[in-house]
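For reference, the structure discussed in these notes is given below.
Heads up, one of the protein chains got dropped from this complex, but the rest are sitting where they should.
Naming follows writing order (A and B), and every chain is counted from residue 1.
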C-alpha cells in the first residue's frame, strides 16, 4: 500500500494546508467510508456537512467552502477539489497486475512476429503470423492478436480482447477486456435466386490512432474495403458498436452502449451520449453533441446539440416534451 | 439421460395423478414438440386444446382446467403449473460440463494464489498473484482472474470471463460467459492545453455480494476510487453496462441490454427493464420499476413505476402516448 504525507500530497496539488503537514495518508475514500488513514474530497456544501462525522484524516476542500479541520485532522484548500482529485488518483494508483516473466512460456507467438523492447505477453496469449508489436506494449493473459496486425508503442491490451488480422493500432492505446476489433462488417445482398442472403466479403481493416481507449466488450468492425478509422485520442466506453467503414475524427467520445451504423462519419471532438445510436451513412460534424438515448437519423451540423428519438435540436426537443406533457393533461 | 416415473415426479410437485403412475419420463418439452417419453405443461386453455394432438406422455395441468388424460397417458393436476415446472427443471437438470481433473495442467496459477477445497480450474485459465478463491468454486476453461481478487465459496465462472485485479466477489455467484468485471471507468478531463483529453485513473475496485448472477458479455466497471458495489442477490442479464461507482442494493434485477451511467444508486429490489438506461448520479429508490426501453433522467421515488423517454410516471406516460396518437389523427 502506498503512503504519502499531507505535505507530499500538497506538493502535487498546490493548495494551502490547514493543520498538521506530517500525517501519513494511505488512500482515498468517500467521506462516509473513509478511515483515519485516508483522504477525502469536499467539493460542495453537502459533503462539508459530513466532515465532522467522517473518520477521514484529510479533506481536500474547495476554497470557497469555510470549514475547520478539527483536532488531529487536516484540510488542504484548493481552487478545484475535482481537479486535485484527478491528480491524486495518479499518485495513489496501485501497481498493475504482475508478470512473472516478460513473455509467458504458455503464450503462442508465431516465429515471424516481431516484439519490441520491454513488451510483455501474458499466459495463453496468441500472436499470429507477421504481427509487429512496438516497445513497452502489455498484453495481459488470454489476448488474441491475429496475423499481420501492427501495434504501436506502450499500448495496453487487457485479457479476452481479440484483434483480428491486418488491424493497425497506434501507440499509447488501451483496450479493455473482451473487446472485438476487426470482425467482418454486417453486409449482405439478396442471392441470385432471390431466396436468401449472400454475405458481402469484408476485405478492409481497422485503423486506430494514438491515445485511443476502447471499453470492455466494445466492437469495431473491419471495412468492406478500405478502413474503419478511429482518430487519435478517441475515448470509447463499454458495449459500443462501431460498424464497418465508420470514420471518427480526433478526440471523439462515445459513452456506454451507444452505436454507429455502417459508414457513419464523426468530425473531431464529437460527443455521443450513452445508448444513443446513429443511422448509417450520416455525418456528425465536429464539436456536435448527441444526447443520451437519442436516435439520430440525419446529419448533424458542427457544434450543434441534438436530442431525442428521432433526434432534433435539443431546445426544440425539450419544447416537444413539454408540449406533449401539457397535451396529456 | 435422467428418467423419473410419474410417481417420482409427483413426489416433487405434490399434485393429483390421473392415470398410470409408473410411466417413465425422460424430459420436459413444449406440448407441440414432446415425444412419448416426455412431460409437458398446460397452464391455460390454449395449450389444453393441443393435448389430444400432442405425443407427450404426461401433462402437468392447472387444476382449474378440465381435461382427460386419454389412453396410456397421464395428467398431474396442480395449483400452479408454472411453479411445478420450475421445481421439475431442477429434477431434470443434466450434469454440468465434465472436468477431467480438478485443476487442469494447462491452467496457469500464480504460486501465491490460494484455492479452496473442491475448487475446479479448467484448461487455459489464468489465476494471478495473491488471488484467493474459496471452496467449491468452478472456473470453466479460459477464465482469467487477475491479481489480488478474492472469490467466495461455490461461485461459478463460465468461459471467457475476465475478473480484473482487486475485485471482491461473494459466494454462490454465477458469472456467465465473456463477462468483464473491473475494467477502468470511463472518465477523462480536458488536458492542460485544452486540446485533448486526459484519462482519470480508476484506482478503486468492484465488490459483488453473495448470490449475484451476471449475464453473458455484461460489464461492471471499477470505481474511480472506493468501490462499485453490487448487493446480495442481484440478478443482471446479458449485455448490461454498470459504470464506475454505481451502488446496487439487494436483489435488484436488470434485464438485457440495460445500463447504468456512472455513480447511479439503486435501492433494494429495484427492477430495470430491458434496454432501459439511467443517467449518471441519479438514485432509483427501493422497489421502483423502470419500464423496458426507458431513458431515466431523474431520481425515482421508492416503489414508483416509470416509463418512456424521458421516463416519467408510467400512467402519465401512457396518457401521453394516447394523446399523441389522437393528435396525429
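Some observations on this one:
Here is the rule we go by: a contact is a pair of C-beta atoms (placed from the backbone, for glycine too) under 8 Å apart; a residue touches a chain by one contact, two chains touch by 3 or more.
Quantities reported herein were computed from a predicted structural model and do not represent experimental measurements.
Of the listed positions B:62, B:119, B:178 or B:205, the one in contact with the omitted chain in the full complex is B:178.
Summary of contacts with the chain left out: across A:10, A:241 or A:305, the touching residue is A:241. Contact with the chain that does not appear here is found for just one residue of A:37, A:279 or A:304, A:279.
Note on the undisplayed chain: of the listed residues B:74, B:181, B:255 or B:290, the one touching it is B:255. On the side of chain B, the interface with the absent chain consists of residues 27-30, 33, 83, 85-86, 89-90, 92-94, 96-98, 100, 104, 106, 122-124, 140-142, 158-160, 174, 176-178, 211, 213, 215-217, 233, 235, 237-239, 251, 253, 255-257, 274-275, 292-293, 308-309, 321, 324-325, 327-328, using the contact rule stated above.
For chain A, the residues touching the chain absent from view are 106, 108, 110, 124, 126, 128-129, 142, 144, 146-147, 160-162, 164-166, 178-180, 183-184, 186, 188-189, 196-203, 217-219, 221, 224-226, 239, 241, 243, 257, 259, 261, 275, 277, 279, 295, 309-310, 312, 316, 319-320, 322-324, 327.
Assume only the chains that are shown with their structure count from here on.
Rounded to a whole number, the gap between the C-alpha centres of chain A and chain B is 26 angstrom.
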